[in-house]
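Have a look at the structure that comes next, please.
Shown here: the complex without one of its protein chains, the others still in place.
A and B label the chains in the order they appear, each numbered from 1.
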Amino acid sequence: MSEAKNDELVSREVISRIAKLARLDLDDNEQNTYEHDLETILDHFKKINVYDTKQVEPAYHPHDYENKLREDDAKPSRPPQDWLALAKQVKDGCYMVPKAVE
Amino acid sequence: MTTYETIIGLEVHTELQTDSKIFCSCSTRFGQQPNTQCCPVCLGLPGALPVLNRQVAELALRLCLATDCSITPVTRFDRKNYFYPDLPKAYQISQLHEPIGRNGQLCLKDFPERVVRIHEIHMEEDAGKLTHDPWSDQSLVDYNRCGVPLLEIVSEPDLRSAEEALDYLATLRKLLMFLGVSDCRMEQGSLRADVNVSVRKTGTQALGTRTEMKNMNSFKAIGRAIIHESQRQIDLLNEGGMILQETRRWDENKEMSFAMRSKENAQDYRYFPDPDLPPVKLDKAWIDRVRQNMPERPEQKQSRYQHEWRLSAYEAEQLTDEPFLASLLEQTIACGANPADVSSWILGEWLQACRSGNCDASDLSVQPESLAKLLEMIRNNVITRTTARSVFTYMLDHQIDPESYVREHGLAMVNDLDDLKQMVASVLEASEQSVKDYLAGKEKAKTYLIGQVMRKSRGKANPAHVNKLVEELLEQHRQP
Partner (left out) sequence: MQLTELSAWQLGDLIRKKEIRALDAAEAVVAEIKTKNEKLNAFLSYDEAVIRSQAEGVQEKLDAGQVLSPLAGVPMAVKDNISTRLYPTTCASDMLQGYLPPYDATVIENLQQAGAVITGKTNMDEFAMGCSTETSFRGPALNPWNQGHTPGGSSGGSAAAVAAGLSWYALGSDTGGSIRQPSAYCNLTGLKPSYGLVSRYGLIAYASSLDQIGPMARSARDCAAVMDCITSQDSKDSTSSDHSTAFKASCYEATTGFNISLKGRKIALPEQALAQVDPAVRRAVSETAAVFKDLGADIVPFDLPYQDASVPVYYLIACAEASGNLARYDGVQYGRQPDNGHEMDLTAFYEHNRSAGFGKEVKRRLMLGTFVLSSGYYDAWYLKALKMRRMIIDSYNEMMRGIDAVLMPVTPSAAPPLYQHEDDPLARYISDTFTVDANLTGRPAIAFPCGINAGGLPVGAQLTGHLLADDILLGLVHAYQTQTSHHEKRPSSARKGEPA
């Protein structure tokens, strides 16, 4: 936990970095609230560390199953209007978004 | 002065030759109207779920086996999370933890001592396409390409020059095409390469800081970008500067690269296993089946052509330059034509026709059966090669049976000695000067006269007979 001081689990810096990653624009008040909430929640959750999981395989799914595949059959698509009608900003059959700069 | 060594690794993305997308049944066809090949799954609409296309795993396996990768027995998909308008779910389904293949290798063609290690091969989905709309200064998004299956082939930093990197790409491209994995059309984006470049002082072992170069859309651009970037780094180091680990965008027009600002630098992709997709188990039976149905690789074909069909090394290499030529050769021979005849015709007339028509070899619509018939008529002295050429030209635009065409248009070779003698006589009569030249010792005049006879016969005269008759009649002119 590189960015947290002492026994603190989440710092204000972490909160602000996480908010950025999640594309959430949080004001000071919200940042305080979530810093406090995450700290409280994780402090309670850290009790799972009493269990030794070194030899344990992680479970990605509730049960084991595999190879759900479909055949390579292309089907005709529905008219684009079916989706474009949901969007506010459309031009020339495309969705319009703020300029994406690289 | 310090000398430096350039260290190059490549990340190649190739679109797979499937009919449908990786996780839904939308078509993968290129060049359609925007957003016409979309559905709730590839648009990432709320509630839609991915289902893996079997053929994607199949083609990925093919490439893994062909590059000697070890196959991951249970392969999984992960989500790579980032926000960008070409990514409608705000995550790309890719493979980080358990890619389908690891630890493979590829041998280069012109640098036989260089075996490039392949770090991994993984499956993933392509993103949509963004274009800039100058009128509104906004970006326009077309999601047709979203969900087109991709393989990413990541090499180890084993390449040492632009030439080696291009050799690697050409070898890989050829392999992908012959395996039927990808059509590798760079102009359509179905083969793309990002290049990692670093430099180090010659003789040292530790790798320098690398930069990643993006946005090169031709082999030429890749070569130039490598040379440019390695020089940039060397200059920087010589000036006492430091290389920053960053992603740089190649600008082909300016022949310069620029550090990218937003999406790639210092990202935290928060990869995690995609809970919507169960793992894919690649058992022995499946792997064996793929191995058994593995298409012949270009170098295998090349050696077979030389040994089985006695083609020259040069011919064999040319004919395995792209899958279409190889398959045309094989199919035409299968129709009964003589291998040497087919090879010479493909590398001669066929490619010439492409050059004049400014098209790809596969764009010519002549069928192997027709080509075989045409070549057999030459071999059996039914028509001359000259006639065959004009019939071939006609065949490019018309669906015809060459045999009936030759019959109906009276194009068969003229073998009748009396007719030919008459023809030669009349040519000699009309070409007094050439006859004199010949008799004065100018051998070339004879070639001219033969050409005149052939022309008079509209290419149909049996060239061997014509040759003999011209000589005979010229000799007769010597005695007054």
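Definition applied: a residue touches a chain if its C-beta (ideal position, glycine included) is under 8 Å from a C-beta of that chain, and two chains touch if they have at least 3 such contacts.
Treat the numbers as computed from the prediction; the structure is a model and nothing was measured.
Trainee: Which one, B:31, B:46 or B:441, makes contact with the chain that was left out?
Mentor: Final answer for the missing-chain contact: B:46.
Trainee: Which residue numbers on subunit B touch the omitted chain?
Mentor: 40, 43-52, 79, 81, 83, 85, 88-91, 136, 138, 141, 262, 268, 270-272, 275-278
Trainee: Touching the hidden chain in the full complex, which residues of subunit A are there? Just list them.
Mentor: Touching the missing chain: residues 1-3, 10, 14-15, 17-19, 21-26, 30, 34, 37-38, 40-42, 44-49, 51, 53, 56-63, 65, 68, 70, 78, 82-83, 85-89, 95-101.
In this section, only the chains that are shown with their structure count from here on.
Trainee: Please report how many Å separate the Cα centroid of subunit A from that of subunit B, as a whole number.
Mentor: From the centre of subunit A to the centre of subunit B is 40 Å.
Trainee: Contact residues on subunit B for subunit A in the complex?
Mentor: Against subunit A, subunit B makes touches at 18-20, 25-28, 33-39, 43, 45, 51-57, 74, 76, 83-86, 130-133, 136-143, 249, 260-263, 268, 270, 273, 275, 277-281.
Trainee: Give the list of subunit A residues in touch with subunit B in this complex.
Mentor: 21, 23, 60-61, 65-80, 83-84, 89, 91-102
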